[in-house]
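Note that this is a trimmed complex: some chains were dropped, and none of the rest were shifted.
Letters A, B and C mark the chains in the order given here, with residues in each chain numbered from 1 onward.
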Amino acid sequence: MRVLAIGAHPDDVEILCGGTLAKYAARGDHVTIMVATNGNVGSKALSKDEIAAVRKREAEASAELIGADFIWLNYDDEFLFHDRESRMTFINAIRKANPDVMFVHSGNDYHPDHRICSEIAVDCRIPVTVPLIKTAYPHMEKIPHVFLMDTIGGVGFEPEAYVNITNTFDMKARMLECHDSQNSWLKYMYGTGVVENAAKTSAFRGAAPGFKYAEGFRSLPLYPIPGGLHLLP
Amino acid sequence: MRVLAIGAHPDDVEILCGGTLAKYAARGDHVTIMVATNGNVGSKALSKDEIAAVRKREAEASAELIGADFIWLNYDDEFLFHDRESRMTFINAIRKANPDVMFVHSGNDYHPDHRICSEIAVDCRIPVTVPLIKTAYPHMEKIPHVFLMDTIGGVGFEPEAYVNITNTFDMKARMLECHDSQNSWLKYMYGTGVVENAAKTSAFRGAAPGFKYAEGFRSLPLYPIPGGLHLLP
Amino acid sequence: MRVLAIGAHPDDVEILCGGTLAKYAARGDHVTIMVATNGNVGSKALSKDEIAAVRKREAEASAELIGADFIWLNYDDEFLFHDRESRMTFINAIRKANPDVMFVHSGNDYHPDHRICSEIAVDCRIPVTVPLIKTAYPHMEKIPHVFLMDTIGGVGFEPEAYVNITNTFDMKARMLECHDSQNSWLKYMYGTGVVENAAKTSAFRGAAPGFKYAEGFRSLPLYPIPGGLHLLP
């Protein structure tokens, strides 16, 4: 199976489905991590270009830990918009990954880049299969099944399914630790580190199913629904 | 795996998850069908006792088609209420079936017996495991995972998961046809037969996932959530 | 009464409210069908321009069957966006139709063009009445009442009102059959033909009200609400 997770910023995918991706990877599925923006405002000390370069290296290192392919779309952090250009860019990038299942942000997540990244990705799910829409990569044969990832802080999100990530939480933490610059930025902005936050959320999401650590997901509620929650690892 | 489906009236289980039960049975899972009321008002011609006897025979015949165990609680049709007596009766009956997964009506289904039957069954899910609650059958070791069945007419129900019943729709139809008396009653009350209704709903529920026939379900959204949608066949 | 139905693609209006439009037309109301995109990716064999030309002819033929006026906005299929240009184009086109009631896609429908077409149409409902917004057609005197059409596959849509289309289902099927190219495309993409799908959905939507075939609608829940569900035929 081919899996694509699309995050708005470097480290979003790790925060919201890192343990799940590690589980897919560990059982031999092909995983791609795609990052929409370059995180170029996430620093107090570096210039935009400098911090973008740092964050790309961090994100690549994280993807490498689980052997995932890596796609970097390089949009300006905080300024992702949904227009014909970004739609075409996403279509082409998704075709490159050619996923059976696709993880995207929830439409009500906390940050505008998350919400807009979700909207673009969801809006590409059908066009990626249309032959007359030409991009560098060929059209896909099937509409991928789309999972919505949890929101940051879990606000306004009720999982339909829980993935037990107790065994891959350490890998999730290692992936998160690759994002060294972001960790210090988050501490500056919100006062807590990213691994600590992840542990908190993953422990809470594990409460209902009785797992030490879990990640929660929903299926995108739009026709057609080509797969289901059994596609989760 | 042990499966228990609890219907308010004879034929409810067949209508709402007959194809799914047939699929469980066909792959070797142990299935129990439990019927709360005896359907003793479902006739224009027979007395209450006569129609109840007819409906019990019909329901047993239907269960037999898939080799399911059969539990008949014999409450008066239209007059199921939730009190200590009915709670204890359900606890004991569920313990007899000893299920890993349990199918119950949705709490917003069309008929009072459906709604109340759902409430009692859901309220028993934890007590069935409590040793100090003594009934004829011993307490269960684990809280079963609970699936909510579709509503009649699909009103107010959005599935989280779809079971492909294309291959078992014929069995579902055969099970429904066992309920001969009910078929004529439904035609008297609403103007359509039960197989025709089932085909309509199953075809519609198949539209989103792209199956010829499907049945839709949700997991009960209450802590703890011991299983998940992967428990569907 | 003047009725306007706005679809994202050729055939959407027929799928989602064809029977209702036929009923309006049959009783003498004035009906306009407006199509936002030209369907120019809906083919495996033809070029974009060729398939767009085919689809326009098909849509016109369908509208003619019920004597409806026809408005073709000619946006690229899969690439409708909401900007000042498209907003102005919709305002002018709606003014041309000058409707008392307007049917638009639901905001959570399956396809980006549907969702965006819904958003533009809803966002035009007030500006069409504003004199200082100048377009080729004069401003309207009254805000039209807006009905939301069902979603494709009925996913995430709960009707508030049902129109009995048993008597106009044949006309709906004939209208759908005009869309010859789309029928084969849908079979290629999803495996089922459009009349078969329509029968499935219309039969299901008829279950609750007890009609053989029905279409379901909601009123737009935004102030002002100038009309009501009694405006349905």
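Simple rule for what comes next: a residue touches a chain if its C-beta (ideal position, glycine included) is under 8 Å from a C-beta of that chain, and two chains touch if they have at least 3 such contacts.
Quick caveat, the model's predicted, so the values are computed rather than measured.
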| item | value |
| --- | --- |
| Subunit count for the whole complex, all chains sharing one sequence, 3 displayed | 6 |
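We take it that only the chains that are shown with their structure count from here on.
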| item | value |
| --- | --- |
| Subunit A-subunit C separation of Cα centroids, rounded to whole Å | 35 |
| Between subunit C and subunit B, distance of the C-alpha-averaged centres to the nearest whole Å | 39 |
| Of all residues in subunit C, the ones touching two or more other chains | 153-156, 190 |
| Complex contacts: residues of subunit A adjacent to subunit C | 82-84, 87, 122-123, 126-127, 129-133, 221-225 |
| Touching residues on subunit B, where the partner in the complex is subunit A | 158, 160-162, 207-210, 219, 221, 223-226, 228-230, 232 |
| Residues of subunit C touching subunit A in the complex | 40-44, 48, 51, 78-79, 81, 108-112, 115, 151-156, 189-190 |
